[in-house]
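For this depiction, one protein chain was excluded, whereas all remaining protein chains were kept in their positions.
Then we have chain A:
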Amino acid sequence: MNRFPPWKYALLIIVLGLGLVYALPNIYGDDPAVQVSSSRGFDLQPEIVGEVERSLESAGVEHGPVDFSSQRVLVRLDSSDRQLRAADALRESFGDDYVVALNLAPATPSWLSTLGAEPMVLGLDLQGGVHFLMQVDMEAAKTQRLNNYVESVRNLLRDAGIRYRSVRVSGENLVVELRTAEHRSEARELIESETEGLAIESVDAGQTFNLRASVTETYLQEIQQNALEQNMTTLRNRVNELGVAEPVIQQQGANRIVVQLPGVQDTAQAKRVLGATATVEYRAVDEQNDPYEAERTGRVPPGSKLYYDRNDQPILLSREVIASGENLIGAAAGFDQQSGQPNVVVTLDGEGARRMLEHTTENVGNRMAVVFIEYRPETRMVDGEEVHSTRRVEEVISAAVTREPFGKRFQTTGLGSATEAAQLAMLLRAGALAAPMQIIEERTVGPSLGQDNIDQGFQSVIIGFALVLVVMALYYKVFGLIANLALTANLVLIVALLSLLGATLTLPGIAGIVLTVGMAVDANVLIFERIREELRNGNTPQASIRAGYEKAFSTIADANVTTLIAAIVLFMFGTGPIKGFAVTLSLGIVTSMFTAILGTRGVVTLIYGGRKRVKSLAI
């Protein structure tokens, strides 16, 4: 007689029951929905539900239930046509502070959702969407930081009345030239106490007494991390501009950012918005000197810098920046009420507004210029190696007379067209980047391919599964049928675990499931072959069953651990889709051990275990 302790039956039933519950949400599919969330990250208030309903009713769009959470409001609709109309209506009534995006809402019944059961997350290759990998140019962040130091060191020395010959960037260092040794020691003390992250040494250079400062390694890392974080924030804002329901923006390694936009169709638009690394600077126009003269002689007056406008005409601007991209709070395109020209209305933060007011109060009647700065990626060949870098392109896009003092809110006109105004406003809104970035990898899947991938993946799982079931039933008869039960349970458990872990299902992930189906029966094959062998050796059926399970166990464990080693290495080294394959393969190995050993034994014992005399086994 073979026994199987009751607690093991209980374990089997509980695990399978849980597996069924958590696998179940996957059969209900999705409803088209529209999602409203905050573009600034603040929590939503419950009143918003009423606003959404009113807005849809006044637009005459019939809608389903409205789900509220503090992060988002989700309205279900019964057709994709209504979905589009609802999105239009909501965009109209909710302004820039909200993101209105198309989404799919899982149609999971509420009793399942309350148990925390949700369907599997589909990867971009299954639901369609865009994946970008962006690399942040850290060299540029470093240079930018050095330039900032130049400005602040100059101000420090000037305010303290220490006379200096020059403060400039030389290679990776900041060099301050002073006339006397006393000045140098004073300056050094001052800079050391007032700035952060500089390692300073004194250098004698013939006629001048110099200080050479370099940015310390730890501070450099801090700068890089800050730059990366600022860029991620900027990217989040930009993605909000695009209206994507569930974007993923994550750091990868020291200098890379992954951006995933499920459901985005217009990749050109997405790339324009994400990849355009632009910012603006407001500077006063130097009206005292002749820019043509400066261009001809190459002698630029101190305190000024030579720029060119869109028609390649030279213009001299003050070195001092009044406000820049990081001071921008908002920018909206529209039309000037008086002239009817396209304009951009800009809103500055407190510091920007204060400086702007200070400047414009003193400079009514003078011109102020907007410099548009763009970082364009480029690749050069240096010593046969490709070097990627970004080039800073500066262009004066407008130089307008200041009519009256202003601070927080003002408008820029003189833009070419309404489209250009809209484009500029969008770029301004998206804010400034701390360091330029470029797209180094893109993977976009169109929606029709996504659906095909789901269909084909599903089909191959079903067909592969059916083939294995038939072969097992034919070859091992009753035991084959038991193995088939285990295989089915295994499939349910894999789906349940994937749903429960919130793991993303990808096409390679489906391939992993298919492969698992083929390999999972291996444990049963091993056991059954062993039972057959024991029977041939003249053992009784009951003893053969017992010996079969016991002796095959260590073989199964060894074989599975080695496969698991391969799967884990795949997971560690793989990126994106490959990870999906590794995840389903590993899960499949673990669940198959459970169902193929414990599960089948339970059933086998149920059938044969209680009988005193078993003459033969159907194996």
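Note that a residue touches a chain if its C-beta (ideal position, glycine included) is under 8 Å from a C-beta of that chain, and two chains touch if they have at least 3 such contacts; residues count from 1.
The rule we apply is simple: contacts and distances are computed from a predicted model.
Peer 1: Please identify the absent chain by the protein name in its UniProt record; candidates are "Cytochrome aa3 subunit 2", "Protein-export membrane protein SecF", "ABC transporter permease" or "Multisubunit potassium/proton antiporter, PhaG subunit".
Peer 2: The record for the missing subunit names the protein "Protein-export membrane protein SecF".
Peer 1: Of the residues listed, A:36, A:316, A:517 or A:603, which one is in contact with the missing chain?
Peer 2: The missing chain is touched by A:517.
Peer 1: Any idea which of A:123, A:508 or A:609 touches the chain not displayed?
Peer 2: Of the listed residues, the one touching the omitted chain is A:508.
Peer 1: Consider the whole complex, including the chain that is not shown, and state which of A:200, A:321 or A:468 touches that chain.
Peer 2: Checking the options A:200, A:321 or A:468, the one contacting the hidden chain is A:468.
Peer 1: Pick from A:77, A:133 or A:495: which residue touches the chain that isn't shown?
Peer 2: In the complete complex, the chain left out is touched by residue A:133.
Peer 1: So which bits of chain A touch the chain we can't see?
Peer 2: Touch with the absent chain occurs at residues 125, 132-133, 135, 267-268, 271, 275, 376-379, 381, 386, 388, 438-446, 448-449, 452-453, 456-457, 459-460, 463-465, 467-468, 471-472, 474-475, 477, 507-508, 510-511, 514-515, 517-519, 521-522, 525-526, 529, 532-533, 536, 550-551, 554-555, 558-567, 569-570, 572-575, 577-578, 581-582, 585.
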